[in-house]
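Okay, so here's the structure we're looking at.
Note that this complex is displayed minus one protein chain, with the remaining chains in position.
Chain lettering (A, B and C) follows the sequence in which the chains are written, and residue indices restart at 1 in each chain.
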Amino acid sequence: MLKNFVGWSRVKSPWVCHLNTGGCNGCDIEVLAALMPRFDVERFGILLKGTPRHADVLVCTGAITRQMKDRAVRIYEQMPEPKFVIAVGSCACSGGVFWDCYNVLGGIDKAIPVNAYVPGCPPRPDAIIHGVVKLLGALDPRYAQLLEDLKRKGEIHASGE
Amino acid sequence: MSVSIPIGPQHPALKEPVNLTVTLDGEKIVDIDMRLGYNHRGIEKGSESRNYIQNIYLTERICGICNVAHTTTFCQGVEELLGLEVPKRGLFIRTLLCELNRIHSHLLWLGVAGHEIGFDTLFMYSWRDREIVMDLIEIVSGNRVNIAINAIGGVRRDVSDDMRAQILQGISQLEARSQYYLDVASTEVTFLRRTEGVGKLPKEKAIELCAVGPFARASGVEYDVRKDDPFAAYPYLDFKVRTSDRCDVLGTAIVRALEIVESCKMCRQVIEELPAGEIKAKAPRKVPPGEVVSKTEAPRGELIHYIRSNGTDRPERLKVRAPTLANIPSVLYSLRGGYIADIPIVFAAIDPCMACMDRVILLDTDHGKTKRVMTWEELRQHGMEWYADRKG
Amino acid sequence: MTRIGSMFPEIWKHLFKKRATVLYPFERLNVPKDLRGKPILDEQKCSLKCKGACAIDCPAKAIVMEKVEEKGSRPVFLLDRCTFCGQCSESCPFGAIKLSEEFELAQYDRKSLVSKQW
Partner (left out) sequence: MPAENEIQDKLKGAFGERISELKTTRGRRVFVRVPPSLVKEVISYLKQDLGMTHITTITATDVGEEIEVLYHFLCRGVTVSLRTSVPKANPAIDTITPIIPGAVLYEREIQDLLGLKVKGHPDPRRLVLPEDWPEGVYPLRKEYKVKVEEG
């Protein structure tokens, strides 16, 4: 019984830690804008935490630079176990425009395993929220159900497939 | 006994990776050492393997907040190399977006400054009002943050009439809000107590260390590229360069709030005097050999692009010096002697944009005492040994 | 002159104002007309002859040209690299690429971010 309670609480209030691994901070201000009154992800119980030790989800922005690689791995190791990583922005997904720069290694998945990719340069705050809800959908069928019927109603035309 | 504390690349107050190693004597900061390079992506080398059209989008992504300043500088430089005459309407639209970007960047700074001294009400309210200018930017350019509107020879999108009405309506709302924030920034006790007399930078020190932008204007240095070296449509606009002689963080807050009001007026002038006509001149792909120094005023200060072309469609050399890089020696000067609690707000005073600045180190006037800074591995090693013999 | 709580009247006024939050998945934010979203390829207009004018100009190398039974090659968009800048729609001589208003493209893995529309 305690197990699914803990699982439930983890899905209902995923605490987020933001990590910029060398990007142009366009996506950082969009992640912050998602926390602001207009989009307000706190409705999903998402809080921005300063330290990775309190976070369930690591929101990564920016392409991995050579200098930042082992720091990112270090921060990833500091997170408690059921941890997820969302790569926000084209740079985080694949290195984006800096694909051939000498100090850039590529997307976040070059350093740490990534669970969800949110393309966009920068993705709109509601695209980031869509990514978070989609990630929660992988954990909790009700969120997946929520996305399904919203798409059927044509609210979200998230094709992408 | 001085203790050296590393403030790591990942820190709640700093949205971007920078590593500050602070040498403390009790609460007072004795010395500060900044190690950057976390954001160094090697853009200048990357720009040599791209043609001019692709370089517009590469320079735009140097910094997410002041990106229209980078593309304006780059396109202006290439147009000068080509000897291309940009139609007046294109210049006016380019200036409109520069000013809208300045409003959005200063409102963003006001919120982050409030957040860093714990004044979250200001953070929430100023960012909610920032959404007004974000919607205006999105209507005109199609993307909230990365305004890809500059092209070589002019502007890619036109401003239609209903956009002009929406912009005027949004600007009047913004003007009222910025007047309100100016009043809050200058009278609210919670804001004053944390920013008055903090991070002192006297005028001659600012001139000697070549500070630029609102941070220098807060110490009375009257230098604004829009006035001294007008570009785009700034010769046709009348505006005042706002300075204050408070020489501290509160000065930067007031200068930035005044600049928002000034930018709103400028946007109104641009919209009313928008000339008809073409928005873009045809530009060849190959650029004749030559070199150019192109300067503009980014929200954080003077931004310079040095472009050298060799006749092919790829630049020979692109040198970018972002405003934050010029402000670092002065912010490190003003940090010394302060308290550790003031580091985030004094550091935020120059509105640091690490993404712009991806190359910097401090002016380390080390008065002869050897302080040893431990790297991560040594620190971890030291920690393990220390615990081992404590348990042992 | 300094006053304490100069933001309280503002907060008090906002108690009775309409809330500023848009409840995103349930309410939709109005998307402006020409938002730069996912690139859409119009097959009739794409003439397969131009040997990738869009791929050459793409700043992020996000367009891969794929052979179409040796009649020529057509672009495939790699959405994880794409920066949605719209340069491909401008440099395509036949106007075959248009940016749609679709921006919710989150996926679990990068393979399903390859958008091959033919």
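Methods note: contacts are C-beta pairs under 8 Å (C-beta built on N, C-alpha and C of every residue); 3 or more make two chains touch, one makes a residue touch a chain.
What you are looking at is a predicted structure, and each value in this text was computed from that prediction instead of being measured.
**Q** By the document's own contact criterion, which visible chains does the hidden chain reach in the full complex?
**A** Contacts of the unshown chain, counting the full complex: A, B.
**Q** Who touches the missing chain here, B:Ile304, B:Leu335 or B:Ala349?
**A** B:Ile304
**Q** Using the document's definition of touch, tell me which of B:Ile5, B:Ala176 or B:Val293 contacts the absent chain.
**A** B:Val293
**Q** Looking at B:Asp120, B:Glu208, B:Asp245 or B:Glu273, which makes contact with the chain not pictured?
**A** Looking across B:Asp120, B:Glu208, B:Asp245 or B:Glu273, the contact with the absent chain belongs to B:Glu208.
**Q** Extract the touching residues of chain B with respect to the undisplayed chain.
**A** Touching the missing chain: residues 36-37, 40, 42, 44-46, 49, 80, 207-210, 212, 223, 228-229, 292-293, 295, 302, 304, 306, 308, 316-317, 319, 321, 325-326, 328-329, 358-365, 375.
**Q** What chain A residues would touch the chain not displayed?
**A** 65-67, 94-95, 99-103, 105-107, 110
Assume only the chains that are shown with their structure count from here on.
**Q** Just curious, how far off is chain C from chain A if you go by their C-alpha centres, in Å?
**A** Taking the mean C-alpha position of each chain, the two centres sit 18 Å apart.
**Q** Cα centroid separation between chain A and chain B, in whole Å?
**A** Here chain A and chain B have centroids separated by 26 Å.
**Q** On chain B, where are the residues touching two or more other chains?
**A** Correct list: 57-58, 61, 128, 131, 143, 146.
**Q** Mind pulling the residue numbers of chain C that touch at least two other chains?
**A** Where chain C meets two or more other chains at a single residue, that happens at 20, 59-60, 83-85.
**Q** Would you mind writing out the residues of chain C in touch with chain A in their complex?
**A** Those residues of chain C that touch chain A are 20-26, 28-29, 38, 59-62, 78-85, 102-110, 112-113, 115.
**Q** Can you name the residues of chain A that touch chain B in the complex?
**A** My answer: residues 18-30, 32-33, 36-38, 50-52, 62-63, 65, 67-68, 71, 74-75, 91, 96-98, 100-104, 121-122, 124.
**Q** Give the list of chain A residues in touch with chain C in this complex.
**A** Contacts found on chain A: 37-40, 43, 90, 93-97, 99-100, 107, 109, 115-121, 123-124, 126-127, 129-131, 133-135, 138, 146-147, 150, 155-161.
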